[in-house]
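Before anything else, here's the structure in question.
Here the complex is missing a single protein chain, while all its other protein chains stay put.
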Amino acid sequence: MLAFILRRVFQAALVMLAVALVAFALFNYVGDPVNLMLGQDATPEQKAELREALGLDRPFYVQFAVFVGNALQGEFGISLRQARPVSLLIKERFPATAELALTAALLALVLGVAMGVYTALRRGGFLANVLLTVSLIGVSLPTFLIGILLILVFAVTLQWLPSYGRGEVVQLGWWSTGFLTKDGLRALILPAITLSLGTMTLIMRLVRSEMLEVLRTDFIKFARARGLTNRAIHFGHALKNTLVPVMTITGLQLGGIIAFAIVTETVFQWPGLGFLFIQSVQSADIPVMAAYLVLISLVFVTINLIVDLLYYVVDPRLRIERTTAAH
Amino acid sequence: MTDFVLLEVRDLRVEFPTRRGVLTAVDGVSFTLAPGEVLGVVGESGAGKSLTGAAIIGLLEPPGRIAGGQILLGGERIDNLSPEAMRKVRGRKIGAIFQDPLTSLNPLYTVGRQLVETIQTHLDLSAEAARNRAVQLLEEVGIPAARERIDHYPHQFSGGMRQRVVIALALAAEPRVIIADEPTTALDVSIQAQIITLLKRLCRDHGTAVMLVTHDMGVIAETADRVAVMYAGRVVEIGPVAEVIHSPKHPYTIGLMGSIPEFDHERERLVQIDGAMPRLDAIPPGCAFHPRCTRVVERCREVRPELVAVGTTQAACWLVKG
Amino acid sequence: MSAFVKLEHVSKAFDVSPPWLNRVLERKPRVFLHAVSDVSFEIRRGETLALVGESGCGKSTVARLIVGLYKATSGRITIDGQDMRSADDTSEAARALRRRVQMIFQDPYASLNPRWRVADIIAEPIRTHRLITDRAAIERRVAELLGCVKLTAKDGEKYPHQFSGGQRQRISIARALASNPEFLICDEPTSALDVSVQAQVLNLMRDLQREMGLTYLFISHNLQVVHHVSDRIGVMYLGRLVEIGDKRQVFGAPEHPYTRMLLDAIPDLKMTGKARTPVAGEVPNPLDPPPGCAFNPRCPRVFEPCTRERPELLPAHGREVACHAVTRMARAG
Partner (left out) sequence: MMQALARLLDSDLWWSFKRSPLTVAAAIAAFLCIAGAVFAPWLAPHNPYDLAQISLMNSNLPPVFQKGGSSEFLLGTDQQGRDILSTIMYGSRVSLLVAVCATVMSMLIGVTLGLVAGYVGGRVESFIMRVADIQLSFPAILIALLISGIGRTVLPREMQDQLALYVIILSIGLTGWVQYARTVRGSTLVEKNKEYVQAARVIGVPSFRIMLFHVLPNALGPVLVIATLGVASAILTEATLSFLGVGMPPTQPSLGTLINEGQNYLFSGEWWITIFPGIALIVMVISVNLLGDWLRDALNPKLR
């Protein structure tokens, strides 16, 4: 157990280090920060001065160490576009993305698993076929188009829901939440649906195919032969075995939600990290890009770590060493 | 023993609709099973023996379906029961054991949980009583330190021990009939002998009847009271086991017995049946065995022979005179 | 006749250790699975030696060691005086040796590439070893080989899935024969087949041996089949040879308690009323074999040295046996 956790944590740390290296390379070598900060017409003296001030004349590994040290304290320098500390920008934007992603992830997980189980058990049934067809559309529709269509229908035509922004938010310390006002919740509906739809259908299709696979196994057949109720077979035996392989992919999909938040936030002008990131990509605002990359990687790595640990809880084959098995 | 019929299969027909038409995998199979009797069903792969078993417990995999005939348990039809009624029959009145003990158990639950679940599904017992019964069952199938091992997961048992657990599960609600589908095929010879001995003892003690499906004549010889030989979906010979083994009537049974290598007399060559069992989509007209039969006559190619009684056995062959 | 195939103290261990981090943290040692330990035997030209034993006894590993699919951890394997280890490299000698040794596998469904035509499958050894280069001649040779295994030249145009299990196994045999080998290793060649088809394949193998003077190593768990095909029999248990000798000796008057138990465990087809005596217990975990004689926990004749000292394979009553009880009796008698 300890070795398992240690190995996972070590791998996670390795990934983070690799990401930090990429971010650092971005920061320092892609587009000369001195040029970016001073503009094209600065004098060589000015450049040299800034170079020294930024520590760019020091050896590579020292610079990297400083970068990592700063990153650990949440320091990523000054945004080139907005001329404000990156950490401040991120702190402002983080709650918006977190609330959106969390809502979407919950929607996707709960509905995705439920629909997946339903379509597997009622294979060939009418509603199951409808859900399957709809899910195909869900997989085939790009997130941004879903957003646009939802806006067209619910905001432009019917005028039921707002088409952009977070609505009214309440400040809790530095955290701003939209969960506590009616306006904020209304503003959340369309973006959350947009963001969750793709993941939801993916999870649903995955659960369905895994469940069908499990339902074909010998132990399910043997459970039927023992006369267990359908309830016990489907929800006791099949579902648990289905969730073991589904967990990994679901973990990855939740990471996907954060990535696609970029798109959703762009469509709905949602003042979150993704929107910030896309603006920084368009204007080559490297410090923000680097900070976003590190932060998002941290989230991914954490999700993956949790999924790995969940495996350990669910599957006794991992928990109990094979070699201790007696006869 | 034979005056009371526990399980009766009448003219059973199992079909599989496919793109090239409907395939008949089991075709007019009839037999009876008395309480405490062991009926061996033997045949090569594709003969329809496992499907017959699956049809009896109502677990044919779609698109396979029972297309004709009746199955009676204690005089009552069970082939037309509702799914829910049939579920109550499974495990309670008819138990089943499958070939591979490695895959027959859910890997994520302890053996005890699976046993208790099965017991409580069919018997009105408290959790504690069910658990006690589970321990008792494990002891009965010869699992040492059952009280401790009940909380182990399937992967912590060896192959032979797992098959014992499977047997305990099949017997959990004291069914009157057990369908054992190749219960020893996946096991080594020495373990095979242990499992067969166990199965025989348990069924004698509980008075359970067994339909033993296997391709191994040796297992049949030492276990079964009667044996049905199947070929291409039909029973070609059925009778008391000693009779069928020592004086087989149907040319297929004769060939089958001759092709088994034996210790006592050394032969330069084995008796071989040329060709292979026909595929379901190409079953020859007349007697399905005629293309491989060395004693084929004109009528074999055209008219299908029915089972006729010869002494205590029955065989479906034109050369056999009743 | 001198030995054609010779194994001297051949062992094969697989490293199945837990990952490094687990070993360090949980203080676990490296673990080796000794699949084959110190196995020595000879096969004479033209004879059939059979290896029997239950699953996990190492008989298939022996087969794979001889054809070079595995490398032996220690020991020496020679074929016609030539060391198999030279088969590692791509030298001309190694190629020549490969040509002379071929193998027939267990599963007729997995042993033929489903995407190749049968004719191409059979021609592969010919092309690989460049035995014939002329296309028409290859075609003729393939037709001839198909004839050898009672198939027709037209069957070469088909794909494996169009054949039954028995036919496929015959195609495998034709492929093995294509390089004119002298030594065939048959790893459970009939255990996936039905009995009536098994008889066809066994008869064919026997005919081919007669016609071509082939040497066979026949591996099987089925004692009746082994008895039928072999001249000599080796019985394996947990990676070791426990008894080896002439078929009539070993099966007629088994000396090792394990051989005896195996024979007793065979179902009695003649129904002489003799109940089969199940062997007590199960094969121990091969990662942690019992000390001394590996069979001692199941042996009815176990006595003091068995749990302490591993018995050597020694001649006794016209065969070789690795059993303290037998060698002591032999010495006393």
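Here the chain labels run A, B and C in written order, and each chain numbers its own residues starting at 1.
The rule is simple: a residue touches a chain if its C-beta (ideal position, glycine included) is under 8 Å from a C-beta of that chain, and two chains touch if they have at least 3 such contacts.
Fair warning: this is a prediction, and the values are worked out from it, not measured in the lab.
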| item | value |
| --- | --- |
| Identified contact with the non-displayed chain, of A:Pro95, A:Gly116, A:Pro162 or A:Gly255 | A:Gly255 |
| Contact with the hidden chain (one of C:Asp107, C:Glu139, C:Asp231 or C:Asp246) | C:Asp107 |
| Hidden partner chain, touching residue among A:Ala3, A:Ala232 or A:Val281 | A:Val281 |
| Chain not shown, touching residues in chain C | 64, 67-69, 90, 95, 98-99, 101-103, 105-107, 110-115, 124-125, 128-129, 172, 175, 179 |
| In chain A, positions touching the absent partner | 11, 15, 18, 26, 30-31, 136-137, 139-145, 148-149, 151-152, 156, 213, 216, 252, 255-256, 258-260, 262-263, 266, 277-278, 281-282, 284, 286, 289, 293, 296-297, 300-301, 304 |
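What we mean here is this: only the chains that are shown with their structure count from here on.
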| item | value |
| --- | --- |
| Overall pattern in which the protein chains touch one another (line/ring/star/complete/other) | complete |
| Chain whose Cα centroid lies at the greatest distance from that of chain C | A |
| Whole-Å gap separating chain A and chain C, where each centre is the average of the chain's CA atoms | 54 |
| Approximate Å spacing (C-alpha centroids) for the pair chain B, chain C | 32 |
| Chain A and chain B: spacing of chain centres that average the CA atoms, whole Å | 53 |
| Per-residue overlap in chain A, given as positions that touch at least 2 other chains | 325, 327 |
| Touching two or more other chains - residues of chain C | 282 |
| Complex interface listing, chain A residues touching chain C | 2-3, 6-7, 323, 325, 327 |
| Residues on chain A engaged by chain B in the complex (per definition of touch) | 217-219, 221-230, 232, 236-237, 240-241, 244, 314-317, 320, 322, 324-327 |
| In the complex with chain B, residue positions of chain C that touch it | 54-55, 164-167, 194-200, 202-203, 206, 221, 223-225, 227-228, 251, 261-262, 265-271, 275-279, 282-283 |
